[in-house]
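The complex appears here minus one protein chain, its other protein chains still in place.
Chain nomenclature is as follows: A and B, assigned in order of appearance, with residue numbering initiated at 1 for each chain independently.
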Amino acid sequence: MIETMNLTKIYNPGTPREVVAARDVNIRIDDGTITILRGPSGSGKTTVLSMIGLILTPSSGRILIDGENVTRYSDYWKALYRRMNVGFIFQHINLLPGYTAMENVLIPLLCLDEDVLNYKNKALELFKRLKITERVGNLVQQLSGGEQQRVALVRALVRDPKIILADEPTVFVDEETARIVFEMFGELRDQGKTVVVSTHDPRLIKIADRVYTMEKGTVVREQEA
Amino acid sequence: MLKRHRNFFHYALDCLKKYKTRTFVVLIAFTIAISMLSSILFLKDGLEREAELSVSLAPDITVSYLQGGRVLLLPSSYIDKASEIKGVVRALPRIWGYDGKGLNTYTVRGLDLSGVEVDYGFSNLVKKGRFLVPEDAGTGSIVIGELLAGVLKVDVGDTMILLSESIEANRFTVVGIFSSETTIYTADLIVMPIDDARKFFKIPEGYVTDMIIYTDPEVPVDNVAAELSTMPNARVLTKDILLRGYKAAYGGRGGFLVTFWVILLSAVALVCFSQATIVGRESMFEVGLLKTFGFTTLDIIEIRLIESLILGVFSASLGMVIGIVYDIWFKAGIFAQSLLGWAFLPAEFHMPVYVSFPSVFSLYAVTVLPLLFATTVPAWLNAITDPELAMRRAAA
Partner (left out) sequence: MTTMRKINLLPLVALILTIMVFALCFINELSWAALEQSEARKTVREVIGLPSIALGTNYGATRNPLLEVYSTALYDVPGGYCYIYTTSFIGWPMSDPNFFEKVPGFNFTAMKG
C-alpha cells in the first residue's frame, strides 16, 4: 500500500517563478487496485504521480510504502525500488530517439543482472497484443504517436512490475488500442498489481477502484468504486 | 553481477554510435594532440637517455682553463699538478676542436694513444680498416666517422686534405671508418694521434685543449673536483654537470614543447566538455529516463566511464602509434628541428627514440583523465538530479 501525507511540491521556491504544483495531497493506493487521478491540465496529477513513483522529491510531506516512510530514503534505495517494482508510462511517451522500438523496450532492463535478450519473447508477445509487431525493428522516430505510446506501454510492462504508474496512457492511441489498454489494466489488477493512472478518460474511470479529483494542486474529491 | 556490467558495456558502445559527431570530434582531436605530444616526448626521452648513456662512461672530470671568462688553452703543467691530487687515478691531456664552417663543421680529436691503458679490443670500434696504434703518430693517419666519410666520399686508404683554421693544407690518410653502431657519437668525428692534432690546430707545446681525469671510485668525485677547483683559472666540470647540461638542453626544449602540447590537450579536453554539453540536453533526458527505470547514479557514471575509457584509450593508443611511426620512420620532421634548436642532425641520422613505460603511462593519463572528467562530470550532475526534473529540464 502506498500512502501520501500532506505531500507538497513547490518548484523554484522563493523565486518569482515559484510554482506550487501540489499542496497537502493525501491519497491512499491499495495493493491490487486501480487508482485514478483526474483533473484539468495543471492540476498537479503528473507531479503527484512522479512523487509516488519516487522520481521527484517532495518539498514537504511524506510518502509511506507499506507503512514505511521512504520520503528521505537515499537516491540509491529509490533507484533499486523503481528497478524492482515500478513500471512507468509517461504522458510525453519519452522513448529514446535513435533506437528501435525493441531496443527502447530492452534498454531499461540493462540495469538488471540478466541477459536482456531473455525478455525478447515477452516483449514480442506484448507487441503482438498491441498490434505493432511489424514495427519492432523501426526507429521510434519513424513511428506514429499512437505506435510510440504502445511501445512505451510494452516498455513499462515487459518486466512485470508490481506497480504501474501511467500518465495519460490513452491520449495518443486509437479507440481499439485504448480498449486493449483498459483490458490490460484490468488484467493487471486481477493479477494483484497496483495501477495508478492519471487521466481524463471517463472510460478508465469506470474500471477504477478509487478516483481522486485534483484541482490547483490539491485533492478536492475522493470517490470509491 | 557480471551480466549487468556487460549490459552497460554494450550500452556504452551503443551510445558511442548514437552520438557519432561527438565520438568523431573527440577521437580526431585527441588522436592528433596525442600523436604530436608523444612524438616530442619520445624524442626528448631518447635524447636524454642517449645523453645519460654517453655521459655514463665519460671521464669523471674535465678541466679547462678560463681567462676573463673565456676558454683558453690549458697549460700542460696542470696535468702534473692534477695527478698529485688525492683520488686522481689518471689525468690525461686532450686536444680537440672543430673545423670547417656551418653545415660542414666536424670535430677533430687528438688521442694520446700511450695514455689508453685498457685493452679495448678496438676491432668493434671500426667497421672498415683499423683503429689508430701508437706507431701512427706523425704519419697523418686518421679514423673518421661513417657519415663524414660519406659526405667527403673517402674510404680506407684514401688521402684527404683538410684546411685548418690557419688555412693550411694538412694531408691525412684514412686508416679506419667508425662502425655504424657508434654513429651517434662519431658521425662528424676525425680522430688522429695527439701530436698530429696539435700540429693541425697549431697548439703550442706545453698546452692542451683541456684535460680529463679518472678518479678513484673510493673517493667522492666532488671532493676531487673541489680540490681541482683550487688551481687558478681552472674550470672543473664533473660528469654530473655535463649530464645536467644535456638534460637542461633537451629537457628544457622538450619541456617547452610538451607544455605547449599539454595546453593544446587541455583545449581539446574543453572541446570535449563542450561537446558533452552540446549533447547534454539529449544526454540529460536519457539519464533522467534511465534513472526512472532504476539505474543508479553509479550505473550512469559507469556507462559514461566506459564510453570515455574506450574513446580515451583508443585515441591515446592510436596517437602514440602514430607518434612512434612518425619519430622512427619519418625521422620526426619538424619536432626534431624544434628539439635541436640551432643544432642540426645530418639527414642520414635517426633521432634516438625512447618509448618508456612511464611516458606511455603518463600519456594515457593525460588523455584518459581529462576525458573522463569532461564526460563524466556532466553525466554525474544529471544523475544526481531528480529523474523527473532532469527530463523536464531536457524537454524545456
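Structure notes:
Methods note: contacts are C-beta pairs under 8 Å (C-beta built on N, C-alpha and C of every residue); 3 or more make two chains touch, one makes a residue touch a chain.
This structure is a prediction, so every number in the text was calculated from the model and none was measured.
Of B:L41, B:I85, B:V174 or B:L189, it is B:L189 that touches the chain left out of the display.
From the options B:A149, B:V287, B:A332 or B:V353, the residue with contact to the chain not on display is B:V353.
Contact with the omitted chain, checked across B:V25, B:A137, B:L152 or B:L237, is made by B:L237. Against the chain not shown here, subunit B presents residues 10-11, 13-14, 16-17, 47, 49-51, 53-59, 64, 66, 69-71, 92, 94, 96, 98, 101-103, 105, 107, 109, 111, 116, 118, 120-122, 124-125, 145, 147, 178-179, 181-189, 191, 212, 235, 237, 241-242, 244-246, 248-249, 252-253, 255-256, 310, 313-314, 317-318, 320-321, 324, 340-346, 353-357, 360.
By definition in this document, only the chains that are shown with their structure count from here on.
Centroids built from CA atoms put subunit B at 64 Å from subunit A. By the touch criterion stated above, subunit B contacts subunit A in their complex at residues 1-4, 7-8, 10-11, 14, 18, 282, 285-286, 289-299, 384, 386-389, 391, 395. On subunit A, the positions that touch subunit B within their shared complex are 50, 53, 55-57, 75-76, 79-84, 86, 88, 92, 94, 96-99, 103, 107-116.
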